[in-house]
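Input: a single structure, listed below in structure tokens.
The complex appears here minus one protein chain, its other protein chains still in place.
After this line comes chain A, so read on.
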Amino acid sequence: MNQRQLAKIAKRVGFWALVGLIMLYAVFPFYYAVITSIKPSSELFRVELWPSTWNLDNYAQIFSQSSFVRAIFNSIIVAFSVVFIALLLGITASYALGRVRFRGRSTVMLVILGVSMFPQVAVLSGLFEVIRALNLYNNPAGLILSYTIFTLPFTVWVLTTFMKELPMELEEAAIMDGATPWITITKVFLPLMWPAMATTGLLAFIAAWNEFLFALTFTLTDAQRTVPVAIALLSGGSAYELPWGPIMAASVVVTVPLVILVIIFQRRIVSGLTAGAVKG
């Protein structure tokens, strides 16, 4: 009896120790970024887990730079546009791919998946030419286009899988009620696909928000940059000094919205990722 209780306690302690370890591993870098961002620059290289002195100078400094504020604004525009376009195209494409029987459907699906298999670097130069030809160089629209290309495959795949799971009879009922495909999608399917849309939308948002390589390559001036590039290009007092404080402050500023979004949509993401796994 006693032994069994002990074993039980040991198991529980082990479990929570493991959880703590994983938490530490996942959260520590972010925590360190936060405390670094609120340290005065003189304290920056003193290793400590809890800052002895702190202020918000670094935040004041980055927000006083108009280029950084502008970059945040650009990022917001780009990320929301990508999410909107990806979801719009994703939903309509998934209706066609998940609901309409046509020859070559699986080929189309595989080609879509194929697009996302290339590493960014491989398509960078080609895409650069495309952007130039479309006259979108140094324009957020160029970024929106290139991010959409990379988020669409995932969006289409997830939404198609989800769309296939919706009962056929539901669509037929809508047809009997006189609904056109567009009405069926918007009035019947969309309200049922919120979990999948929240999941794919959020992932598209994160991808667009954090993307660095394209943003660096396809923009030239401060006024067109997005946040990741702006952070990387933050400069200190001299060419030999990296402004760690402001960089950390900027990182925290751009990460917090993501964390908040994930927390808001957390439950939907989970139900979206597992949707269709079990019959509801």
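Quick note on the criterion: a contact is a pair of C-beta atoms (placed from the backbone, for glycine too) under 8 Å apart; a residue touches a chain by one contact, two chains touch by 3 or more; residues count from 1.
By our rule, contacts and distances are computed from a predicted model.
A single chain of the complex does not appear, and UniProt lists its protein name as "Sn-glycerol-3-phosphate ABC transporter ATP-binding protein UgpC", one of "Sn-glycerol-3-phosphate ABC transporter ATP-binding protein UgpC", "Thiosulfate oxidation carrier protein SoxY", "Sarcosine oxidase subunit gamma family protein" or "Multisubunit sodium/proton antiporter, MrpA subunit".
In the complete complex, the hidden chain is touched by one of A:179, A:206 or A:223, namely A:179. One of A:109, A:141 or A:188 touches the chain omitted from the figure, and that residue is A:188. For chain A, the list of residues touching the undisplayed chain reads 167, 169-170, 172-179, 183, 187-188, 191-192.
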